[in-house]
Each structure stands twice: as structure tokens, then as C-alpha cells.
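Complex shown without one protein chain; remaining protein chains in place.
Chain lettering (A and B) follows the sequence in which the chains are written, and residue indices restart at 1 in each chain.
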Amino acid sequence: MLDTLLSGQLLFSVAVLGALYALIGLGLNLVFGTMRLLNIAHGDFLMLGAYSGFWWFTLTGISPLIALPLTALGGAAIGLTLYALVFRQQLAKGLDPAVIEARSLLLFFGISVVIQNLTAMAFTATPRAYRHLDTVYQLGETAMTGNRIATLIVALTILGAMLVFLNRTLFGMEIKALIQHREAARIVGININRVQMVSIAVGFGTVAISGSLLSMTEQVTPFMGFRFTIAAFVVIIMGGLGNILGGIVAGFLLAIIEIYAVTIFSAEARSILIYGAFVAILIISPQGLLGRARR
Amino acid sequence: MTQMQAKQILVPVALTALGAAALYGGALNTGPYWQVVALTLAMWIALIQSWSVFSGLTGYISLGHAVAYGLGAYLMATQFREYPVWVLVPAGGLLAGAFALIVAIPVLRIRGPYFVILTFGLSELVKFALLRLETALGASSRLLFGAPGTVELLTWMIALAAAATLLRHFVGISRFGRGLIAIREDETAAETLGVPVTRYKVLAFALSAVIPGMVGAVMALRSTYFEVLQVFSPTLSFTIVTMAIIGGSGDARGPVLGALFLVSLSEGLRGASPQLYLVLLGICLIAFVLFAPNGLTGLLSGRRK
Partner (left out) sequence: MLRRQLIGSIVGATALISAFSPALADDPVRIGYTIARTGLFAAAAPSQEQAYTLWAEQVNAAGGLDVGGEMRPVEFVSYDDESDPSKAAQLYERLITSDEVDLLMAPWGTPHHLNVAGVVERYGFPMVGNTAASVMIREVEPGNIWFPTSAIPDQIGPQLAQMLSEAGIGSVAILANVLPFSQENLQFLTPALEAQGIEILMSENYPPDITDMTPLLTQVRAAEPDAVLALTYPADAFLYTGQARELGIDPQLQFLLIGPTIDAFANAFGPVADGIVTLAHWSPEQEAWPRARPFFDAYVARFDQEPDYLDSALAYMSAEILQQAVAEAGLDHDALRAAIAGGTFDTINGEVRFDGVQNAVTPTAFVQRQEGRMQLVWPPEIATASLVTQ
């Protein structure tokens, strides 16, 4: 047991899964942090990203990795459209955050239903999949499939870039300011609307990328998204809402529980362990692990 | 009896009784298909009213009512051969209420969106724990033969819907209810003013779980085949919240309107365009939030929340 726990194989799995969870949670965290929108359609945008990966590869034969910027742009475009059509006016009304949360829950639920079913009508619900980068590489005792390595590299790169963006660029710091204290941000002269648009674009773009990455290893169906919506919410709540770094840490923590705790106990306990840990962490530390980012 | 008392007690009771009788009578006179529609309508009313007792008044949005429902259904499915239905339905409610009571104190310390997602996580936890239990029992799926027919289930459900409506109404006008509303407005202030915040929250939470537990127990009998994954559906929790917000959760009328709206919409769209109806339903929801955010009751009374 101990040598399994210390093995490079498990470490690799934790790395890939953690990076993925962190990436999926990132977009949700940005959108919630800046605008208090409870995007329960988050996983459905991941699904759209997965379909784009599938269709891109099937129709052109080119790696979806190359098309990632396009996928991200597509995701961002959809997000911005929703923002312009629906959310901008809701947010401009200056409503109580609790009301915005409740309304966004409902709005995104409707959006989720529409997206899932339009996709099912367009592509049928038959599962889709393709082969790509499935060579297995050996590094000592650890075996790694090409597409999982690619997922890890892309996810880590984006996460790293995000942290740099948030902490070292003006835009990034404006986003953090907005997350921390909306009114103060406005007073200081930050263009709230523009910052919100950037958040949405980045948020939806990254989740589309994660969907495209997943399409290399999982089957793609119109209703695959919900699982990831749940995972994303668990991640960002554990890490503290709006706390980007917290979300990333929580993503890896979740992966650690999923892999290491399962090794110690049993695979059957996997879901009980994850949701149990989630509930326990919240009860002990109601603002999430690293605390809330806002006042 | 004063006019105020008549308005607050007699009228709602009479209206509820009338509504229940109308639904029941109407259903009995039409075919079995419409009886099931009536059953569905009554089910949603019972669920939303109960949800509203806690979430509507305190403002803590709970996505965990699937747990109450699921626990009641699970009890019914597993004990169906041992005990009669009229014992198991209330037992399901008690089980759900007891569970809510046990988790209430740690869970209710959490606020806002954290609370929302926590209730959801709790729901998943219970689901997987029960799945584990079923596997250990070697009974991953169960057959329920000889369950009562639609009419008997309809009777139960209309009774539950009426009970839930009256519960919501009377809690709403009681001192307890006013305390809950105070919690929604400003929890800290309420506490300073002497409202026993924790006790009230716990009580409302537990109370709101009882009827959904019974609803779950009754609905388990609709299906010959029982599987844990089916009764712990996350869509249930989301749909309850959706209908509550559409109907407006200010008082006991909202859930009835919300349920009526959604059920008639589903039935109308299903017949007209079977392929597209979910898409249109989604669009309707979105349109509703954008253009009628105070819910149907808000629309009807022209009131701003």
C-alpha cells in the first residue's frame, strides 16, 4: 500500500485530475466572484467545448489542441452574447446580491435546459468519441498516455497564466478588486462593465478549453455537463468563493482525495469521501478553505 | 370572530379545501392520464409549499429537498412488503424530518451561496451513502408489486398538498413566521432583537422536510421498479426552486400558481411539439426571470418585492 501511495503513477493521476478540476473551477470562480452569478450551466459550456473538439478532429483530422484558441474564442463569444442579452441589464440594476444569485440560478437553469436539448437535437444524443494522442509513454515506473500529458500541460499553463494575469496586469488586478469589493471598485473608477466582460470571456473561454481537452479521453454526449458543474461548484466553494488561488488549491485537494483517499479506503467509497469531505470542510470552515475573497 | 381572523384563518382554509376538492373531483371525472397530471400538480404544490416554509421565509435557498424526498421514497421501497402504506408514508415524513433535525445545527451555520451548494452536496452525499447501503444489502434495484392505484395515490397527494399549503399559510402569519422573515431581512439584527434565531431556523428546516418525505414515499409507489439513482435526482431540487421563484414565495398562493404554470406549460407544449418542448420550457423560464422577476404573485398583485 505504501509503495502504491508513493508511486509516480498515482502522482501523475493526481496532477492531471487536479489540474483539470482547477481549470474547470477557474471559470466559474471568475464569473461568480465578479458578478455573483450562479452559473449552473457551467458544465454545459464545457460540453460545447467537448463537441467542438470532437467535430474539429473528426472533420479536419487536425489535433483539437491546435484549435484550442478557436474553442476558447467560441466559448468567450457565447458568454459575451449571454452577457449582452441577459445579464448586463440585470447587473446594472444594482440589486441585492442575494436576488442576483437567485435570479441567475433560474436564468442559467433555463439556459442549461436550452443548450442541452438544442445540442441533442442538432447532434443526437449518441455518444461521440475519437482517438488522439493515445500513445503511452514510460517514465521509469510511471506510464502516461499522450492525451493526459497534453491535458496536464495545457491546464497548468492556463492556470499559471491566469495567476500571472490576475496578479501582474492591470486588468487582472481590476478583476480582483471587483471580486473583493464591488462598491469600492466602482468608486476607484474601475470600468465595471468592461471588467465583467473580460471575466465572462475568460471564464467561458477556459471552460470551453477544458471541455475540448476532456473530449480526447471521454465520450461526448449532450448531457455530460452536469457532473462537471457539480465538481466545479464543489471546487470553488471549498476554496472560498471568488478566491482564485483557493479554487486552484481546492481542485488539487479534490484530486488528492479522489486518488489517495480511495487508495487507502476503497474505490466504492470514492463519492462518499468526496462529498463527505466537502460537507465537512464547509461545516468546519464556512467560508471555504482559504476564506472568502470579498469583504 | 373578527374580520381579520376570518380573513386569515377561515378564508385560506376554505379556499384550500375547495381547491383540493375541485382537483380531486375533476381528476376522478376524467381519464387516468389526467389523474396522473393532477397527481403531478399536487406533488409539486406539496413540495414547493414545504420548501417555502423554510427557504421562502428565511431566504436560505435549499437545493437539498431531494434528500427528504429520497429518504421517504427509500423507506417505502425497502419496507413496502413489511408494513402497510398508511404507516410508511408518515414514517417517511418522520425519517426526513429527523434527518433534517440532525444535520440542521451544523448546516445552518452556513450562509448565502455556500449554503445553497452545501445542501446540494449533502444531497449527493446521502445518495451515494444509500447506494453503498444498497450494494451491501445486495439489492441495487427493487420491484414493488401490488402498489396502490393512481386514485389512492392521488388522494394521499392532494391531502399532502392541502396540508402543505395550510402549513405554509399558518407559519407565514404566525409569530414564528415573522421571526423567520426577520432572519431573512437581517439575521444579526433579528438576533439582537431577541428572535431565537438558531431554534427558529432549525425548526423551520426540519418542518420543511416532513411533507416532502411523505411525498417521496407516495411517489415511490408510482413505479414498479425502484433504484436509488432515480429518486435522488438533482433536477427535482432545481425544479422546486424554479417553480417557487416563478410563483413567487411571498405567501401560500405563489407555489400553487408556480406549480399550475409549469404543469400546464409542460402539458401544453408536450402535446404540441413533443421534440422541442424542453427547449421552449427553458426559454419560457428565461423570459420569466427577465420580464416578470417578482413571480406570478408579484404580477398579479402589482407588488414590488
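Note that contacts are C-beta pairs under 8 Å (C-beta built on N, C-alpha and C of every residue); 3 or more make two chains touch, one makes a residue touch a chain.
Everything quoted here is computed from the prediction, not taken from an experiment.
K.L.:
Tell me which residue among A:T60, A:Q89, A:T126 or A:N193 touches the hidden chain in the full complex.
P.N.:
Here the residue in touch with the unshown chain is A:T126.
K.L.:
Which listed residue, A:S63, A:T145, A:Q180 or A:S285, touches the chain dropped from view?
P.N.:
A:T145
K.L.:
Contact with the hidden chain only, please: which chain A residues?
P.N.:
These residues of chain A touch the chain that is not shown: 4, 7, 9-10, 13, 16-17, 116-117, 120, 124-131, 134, 136, 143-145, 148, 217-219, 221-223, 227, 255, 258-259, 262-263, 266-268, 270-271.
K.L.:
Using the document's contact rule, name the residues of chain B that touch the chain not shown here.
P.N.:
31-33, 36, 128, 131-132, 134-135, 138, 140-141, 143, 145, 219, 222-225, 227, 229-230, 270, 274-275, 277-278
To be clear about the criterion, only the chains that are shown with their structure count from here on.
K.L.:
Quick one: chain A and chain B, Cα centre-to-centre, how many Å?
P.N.:
31
K.L.:
Once bound in the complex, which stretches of chain B touch chain A?
P.N.:
59, 61, 106-107, 109-114, 116-118, 120-122, 124-125, 128-129, 131-132, 135, 234, 238, 241-242, 245-246, 275-276, 278-279, 281-286, 288-290, 293
K.L.:
Which of the residues in chain A end up touching chain B in this complex?
P.N.:
My answer: residues 32, 36, 38, 40, 86, 90, 98, 101-103, 105-107, 109-114, 117-118, 121, 226, 230, 233-234, 237, 241, 268-269, 271-272, 275-276, 278-279, 282-283, 286-288.
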